[in-house]
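All protein chains but one are shown in place.
And now, chain A:
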Amino acid sequence: MTMGIARRLALLFRVKANKALDRAEDPREVLDYSYERQVEMLAKVRRGLADVATSRKRVELQIRLARQAADRLQQQASHAVELGKDELAREALTRRSAALAQIDQLQPQADALKSEEDKLTVASQRLQEKVEAFRTRKETIKATYTAAEAQSKIGEAVSGISEEMGDVGLAMQRAEDKTAQMASRAQALDELMASGALDDASLPLGQRDDIQAALEAAKGGEATVEGQLAQLKAQIAAPQAPAQLATGEGTQQEKEA
């Protein structure tokens, strides 16, 4: 190949490895130095993996809570309609829309974090195997070769493992970037949930916060809520009355709103 992307990338990895090799007077010192770096890197990858898993679990918990809230609000809306309390039903359905919008936002985040977690798991297992191989090779080289003889053997082993660490390091960076992006969104959602925006509609209303208002606007909240309200009324009215009556009530609601 000419100087394509692939060769340029390979060279960049090698430049890094050579810097490590150039540092020591006795090339055998590089072996111990590199091994220390590898052990540190493994520990770092394991911490990174734990961080990604924690973020994923947090997002999954938020999805479960939002789903519970949506189910509960649906039931409350039904009860409110039965009692003829349309305002309360409307409030419950509005909050339910917000909860469903949250789930739609969170699911792709949970999936993305799971994917990073899986990649990092594979990467850390591979690095673990390579570090083990390096440790064995290191002892063999130190026991068998003089400094002069060891040079080329060390070069290959150190370059090989250095490239592996660079690869895993890049995987770590990507996972950290994704986790950091999601951490701030998860924080915002925790605050939204704590504010009671998704809580029981029967509780006294607090101030609606901006996030929820924006979410509802984005979801086309009002139209959806009115539609759902009419639907609920139709369901409840259906056993006793003809369908026209339910439709009529729904239309009346829309005029009021």
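FYI, a residue touches a chain if its C-beta (ideal position, glycine included) is under 8 Å from a C-beta of that chain, and two chains touch if they have at least 3 such contacts; residues count from 1.
Definition applied: contacts and distances are computed from a predicted model.
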item: Chain not displayed: protein name in its UniProt record ("DNA-binding response regulator", "Sopre germination protein", "PspA-associated domain-containing protein" or "ATP synthase subunit a"); value: "PspA-associated domain-containing protein"
item: Contact with the hidden chain (one of A:I103, A:A133 or A:I236); value: A:A133
item: Given A:Q62, A:S97 or A:S159, the one touching the chain that is not displayed; value: A:S159
item: Chain not shown: contacting residue from A:A10, A:L83 or A:A238; value: A:A10
item: Residues of chain A (touch criterion as defined above) contacting the omitted chain; value: 1-2, 4-10, 12-17, 37, 41, 119, 123, 126, 129-130, 132-134, 136-137, 156-157, 159-174
